[in-house]
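As you look at this complex, bear in mind that one protein chain is not there, while each of the others sits in place.
Naming follows writing order (A and B), and every chain is counted from residue 1.
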Amino acid sequence: MSETILVQNGQVYDPQNGVNGEIRDIWIKHGRVVAPEEMDRKRAQTIDATGLVVMPGGVDIHSHIVGAKVNAGRKFRPEDHRDHVRSRTSFTRSGAGYTVPTTYLTGYLYAEMGYTTVMEAATAPLVARHTHEEMEDTPILDKGAFITMGNNHFIMNCIRDGQRDKARDYVAWLLGATKGYAIKIVNPGGVENWKWGKNVSELDDEVIGFGVTPRQIITTLAWINDDLGLPHVPHIHGLGLGSTGNARTTVETIEALGGRRAHFCHLQFLSYAGERGNLPRSGAAAVARAVNEHPNVTVDVGQVVFGEATTMTCDGPFQYRLHRLTGHKWLNDDVEGETGGGVVPIRYDRKNPVNAVQWVIGLELFLLTQDPWRVFLTTDHPNAGPFFYYPQVIKLLMDRDYRAEMLQGIHDRTRRNTLLHELDREYSLYEIAIITRAGTARALGLKNKGHLGVGADADVTIYAPLDDREEMFARPPYVLKDGEIVVRDGQLVRERPGRTLYVDPPYDPAIETDLRAHFEERYTLSFDNYPVSCEYLPHGQVVACE
Amino acid sequence: MSDVIEATKSETAEVRVVENVVCSFCGCLCDDIVVEVDDGGITRVRKACANGRGFFTHYRPAPRQPSVNGQGVGWKEAVAEAAQILNAADSPLIYGLSSTVTEAQRKAVKLADRLGAMIDTTSSVCHGPTGLAMQAVGEPTCTLGEVRNRADLLVFWGCNPAVSHIRHSSRYSARSKGMLTPNGRQDRTVVAVDVRPTASTRTADIFLQVQPGADFDVLAALRALVQGKEIAMETVGGVPATQLSDLADRFKTCRFGVAFVGMGLTQSRGRDLNVSELFTLVADLNQYTRFSVIPMRGHGNVAGADQVLTWQAGYPFAVSFARGYPQYGPGEFSTVDVLARGEADAALILASDPVAHFPRAAARQLEHIPTIVLDPMPSLTARVARVVFPTACYGVDAAGTVYRMDGVPLRLRPALPRARPTDEEVLDQIIEAVM
Partner (left out) sequence: MSEHFTLITGRTAEQGRALHEDKDSEAYYRAMTLVEMNVEDMNRLRIEEGQVIRVRTAAGQVEVPAYAGELPSMLLFIPMGPVANVLVGTDTESTGMPPFKGLMAEVEPI
């Protein structure tokens, strides 16, 4: 990383530093953005960005790319891979897959799209080691794992016993033991109830065998997050995902936070209005209003892309319901004492009234949420669509004619009933930069990502300013990672390992006694063999807590 | 005279006790093993079953020379010879992988990708059909702790854990005690399905004796009964319909059922179709209660081999990189087929013994093509190989990662210091040499 690079004369969009399309030079040395005074101008390699758009590398706040569930999805769907292959080259590995690409291919595809940081959205603690093995085989990108805790037995026991401090120490221990980045909550209490064949649907429903409620789980983990000073906030996949009427519970959950910070993921799937048992209508207006009124909340949309997708979540009961609804093959995996989940293939069809309404809901959320610093672009890859369709979503947000054109092609009744006709807002490049990198990096607490100020990691993407925004964002001519050119002239030219970012908050070591007892009683492996050692993170980097 | 020498030895030798050791013999991956070690090696193994104990005590860790054509050579020469064989081959095959760590398995896939080779694991003669079934119809599963904590009904279909997974019962299944099963065995009903009585059927509450080749029929009948349909026949596959009816009721009314499936289904007539039918039955049962299925993975890290090949190539076994990208071909690139048709002109056998386990006509092929073996033990395959690398033994003196039958990854805790190169190191050198 002794390269010094000057990205010269580009049109820079760096919202964290208020730069909105100004012509600026970016100076890079030893993998970081530096001040011009630190550079030896004569020795720098120059990339002439005249007439080009320069942004920080993309930061994906929620994607399923590595680990047990993702790999089960890969194994389960050979039909997904056969027609989507990449040949090896002298410096890259071969790969295959469309909705669930293999690890090397995932790294290459994201990098070619100008993304340099991707957060793995859900890892069950018991199998965190698997996540880290796959991360090592996912090149170029910096990565981090969200650790699912919303159905965790130790935590629920603490809540039941009124031992908030002990739960906090457990969470700190768990994040260190799993080398995770953030607290993930998936259908709190519902996945435990699924082990009894049941679910939860309201915040005050009871978790069988524990006597606690989803509300208590969420508020406790939100308190813990703040108390530990974690860089990200609790990342919440709420109740009733995919069910008609869940918009109401989403709003209630936002309100239940009582001002504590949290992130709501793939909110499209949780913004359905209507009576339970009926087909969903859009609840985006009510949900967007709640988001607008609660500045403590960030969200990512989980925009549907018409075509093939693979649903994979820790939401066991939801995945089963989807299997029964679609008749598609179904994977389920209950994880002792911690969580569960499942995988079901799906296809989003623009003429299907439910899929059409899912599609409009996502766009309505984007267009009704006022603050771009709090609404982020995802497709909950691969649940609502593969990540390499982000450019298509960007085009839908920036180009209302394109939006109207696609709207014409969807199911008639859905088209007639949507608010989209009145929403003629178009996202600017500046706003796109926020929802795909500046805002996501900030929400993740990644201080050196998502911006191009001095000290930032030199993750830089250079786009050609094409009128067709999908083309523009699909194939950036240049991508730099830590100041090294990995994509040049739109081609991958270099493979290098990325980092794994994790947190290591302190905890009271006295908790070990309780942990040992808990392991004896509840787990089938020994406490001493559970933690993921540093050997699994040869490119690990701790992100500090406040 | 020798007694005196023994006594002196034990006075002066320092004994180290290593706890929480992972036994990597079978898919149980018991991680509570206690190994006692002195200067001479492993002196005692506690808590392991007979298979595990044998695994720890029969390996001789002293370094051995690699060989080429039966002659001892240095590691460099052996690597050069192996690379030469692989470079010269038009259709090389890499096989095995299941008794080594994922770190080495990852190298094996990398090598295959580099060479444009075929790569296959022991799954193809074990739970390959289970993978095919999962790809066809899905798989409702759970981790072993869920079995211990919740399961009140267990079904062992076509497997004999009393012989093959000896501590499975006490650690995870029939006899284990857990959250909702404090009385262990008494809190459970155990059903065993097989074509003949075995040590496992004898300890079951219900033994379903099925005619050979009739598992599919019996499973189909159970599916019908579970859905409330009636069976016209008096027996199905040798089993009285009344017994099947009773079983269907038990399945539907348990609290948390778990089926374990083994070679009885994967190796019999119907193979993957048998397993698909079982998986579909298990999925159907989730309309009435909670039911899961766990394949009884045999070798210690065959589950890891599945995972690694899948995350790097997209498919769990029978892969070819010949076109420059991964292709999936059970029956086409699976090793018994490839060898039987003479379609490989070189083979690298990693951590497995196909000469011992393959049909003779396929095993014999390994004598006719240049074969490279990486194995800690002098296997039957090593005996016919041109190049043999006696590598360290995973779990005993080589570290790394292994995956349990339920997908839980563990880190090995080798009690002995390493005296030999590891599979991973040798493969790395071969990869460099073939480039």
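Before moving on, here are some points about what is shown:
The criterion applied here is as follows: a residue touches a chain if its C-beta (ideal position, glycine included) is under 8 Å from a C-beta of that chain, and two chains touch if they have at least 3 such contacts.
Just so it is clear, the structure is predicted and the values come from calculations on it, not from any experiment.
Shown chains touched by the undisplayed chain in the intact complex: B.
Considering B:Gly27, B:Pro129, B:Gly145 or B:Pro326, the position touching the chain not shown turns out to be B:Pro129 (whole complex). For the chain left out of this panel, the touching residue among B:Cys142, B:Ala192, B:Ala362 or B:Leu416 is B:Ala362. Here the missing chain is touched by one residue of B:Glu103, B:Asp353, B:Asp406 or B:Glu424, and it is B:Asp353. In the complete complex, the residue from B:Ser67, B:Thr102, B:Thr143 or B:Asn160 that touches the missing chain is B:Asn160. With the whole complex as reference, residues 50-51, 54-55, 57-58, 120, 124-125, 128-129, 132, 160, 163-164, 195-197, 199, 209, 211-213, 263-264, 266-269, 271-272, 317-318, 330-332, 334-337, 339-340, 353, 355-363, 377-380 of chain B touch the missing chain.
Rule of thumb we're sticking to: only the chains that are shown with their structure count from here on.
Centre-to-centre separation between chain A and chain B, using Cα means, comes to 34 Å.
Of all residues in chain B, only 19-20, 22, 31-32, 102, 106, 110, 113-114, 131, 134-146, 148-150, 171-172, 178-179, 255-256, 283, 286-287, 289-290, 292, 306-307, 310-316, 321, 323-328, 401, 403, 407-411, 413 touch chain A in the complex they form.
Within the complex, the chain A residues that touch chain B are 66, 68, 71-72, 74-78, 81-82, 85-88, 93-97, 102-104, 126-127, 129-130, 133-134, 137, 194-197, 320, 323-324, 329-337, 340, 344, 521-526, 528-529, 533, 535.
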